[in-house]
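Heads up, the thing below is written out as structure tokens.
Excluded from the complex is one protein chain; the other protein chains are retained at their positions.
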Amino acid sequence: MTVQTHTAVTTEPSLVDLLDRLLGKGVVVTGDVVVSLAGVDLVRIQLSAVIGSVRKEMGNL
Amino acid sequence: MVSESGTYVYAVGRNLDEEVLSGLEGVGGSSVRMISHRELTAVVSTVDLEEFGEAALRRNLEVLAWVEETARRHDEVVRRAAAITTALAPFRLVTIYRSDDAACDRIEELYDDLVLVLDRVDRRSEWSVKVFCRARSVPSATVEAASSGVAYLERRRAEIRDRQQAAGEQQMLADQLFWDLVPGAAATRRLPPQDQKLTGRREPMALNASFLVDDEHSTDFFELVNETRARYPSLDIEVNGPWPPYSFAVLDKP
């Protein structure tokens, strides 16, 4: 039984609230980029939000 | 060619009155009806497998407009059913069986679980509480240029730490708020934070929680949430309800 109270917020769920509850969902973004700056390989990026670092030999700087 | 059909289940309740819901439009333009099994009633409609079969669903579930339309229709049926009973177990989107008999067989298999769910949600509704972190006032960008490369990096390090600390604090406060509200509910469920594109809000969401609250205590719960606003000025609190108990009718088996 839905309760009618004058203080209740009886608005319908927004679409995103509905989808939260009626579906399972997930997001994945993937890609690879290698960058360097000032002759130092800094970062190897996986855009799936896992980041590792690449250490370059310091000898040739 | 006769296309195949299936039985789409919206929800299961106890002793629902067929009269009230018959003729209601369901998903895919179908008509809503009920099937009984023991004292349970399933709210269903017959759907075309051209649109709701496994292969079709794989396509359709990737089309946002189709998902939107189907979810809205599904929800409308669930709400109408919830309005005529005290205990309803809403099903997730697109729960489809080969036939009415297959649906009944499944309900029989799930009988004990369904009864548990119905007892759990009897005379209770779901309330949603979402918390956003209020944007902190950012100092205007009239920072002097750093005097050296090292000074620049040190300044950036301090800025990053400050921001992480503030975000960490807000998250802790949101968790604390959640625990403040728990005593007001019979059950709770935390959901993942929502996609910003869908909420249209710039601020991060620190809490997305559902509370199962006795209908006779709904005013108390609403007031409880309002009381927390003063205690957490850095949080933006959104409360919605009462809704059918979507999050509390979850069965681990489909």
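Letters A and B name the chains as they come in the text, with residue numbers starting at 1 for each one.
Criterion: a residue touches a chain if its C-beta (ideal position, glycine included) is under 8 Å from a C-beta of that chain, and two chains touch if they have at least 3 such contacts.
Here is the rule we go by: contacts and distances are computed from a predicted model.
Undergrad: Among "Cytochrome aa3 subunit 2", "Gas vesicle protein GvpK", "Nucleoside ABC transporter ATP-binding protein" or "Glutamyl-tRNA(Gln) amidotransferase subunit A", go ahead and choose the protein name stored in UniProt for the chain not displayed.
TA: Going by its UniProt entry, the chain not pictured is "Gas vesicle protein GvpK".
Undergrad: Out of B:Arg72, B:Arg92, B:Arg120 or B:His217, point to the residue that touches the absent chain in the complete complex.
TA: Once the missing chain is taken into account, the touching residue is B:Arg72.
Undergrad: For a quick check of understanding: of B:Ala83, B:Ala102 or B:Ala146, which residue touches the chain that isn't displayed?
TA: Among B:Ala83, B:Ala102 or B:Ala146, only B:Ala146 touches the chain that is not shown.
Undergrad: Can you list where subunit B touches the absent chain?
TA: Subunit B touches the missing chain through residues 29, 64-65, 68-69, 72, 145-146, 148-153, 156-157, 160, 163, 167, 192-193, 195-198, 202, 204.
We take it that only the chains that are shown with their structure count from here on.
Undergrad: Measure off the straight-line distance from the CA centroid of subunit A to the CA centroid of subunit B, and report it in whole Å.
TA: Distance between chain centres: 20 Å.
Undergrad: Please output the residues of subunit B touching subunit A within their complex, sorted ascending.
TA: 67-68, 71-72, 74-75, 79, 82-83, 85-86, 92-93, 123, 125, 128, 191-192, 194-195, 198-199, 208, 210, 215-216, 218-219, 222-223, 239-243, 246-247
Undergrad: In their complex, what parts of subunit A are in touch with subunit B?
TA: 1-3, 5, 7-23, 27
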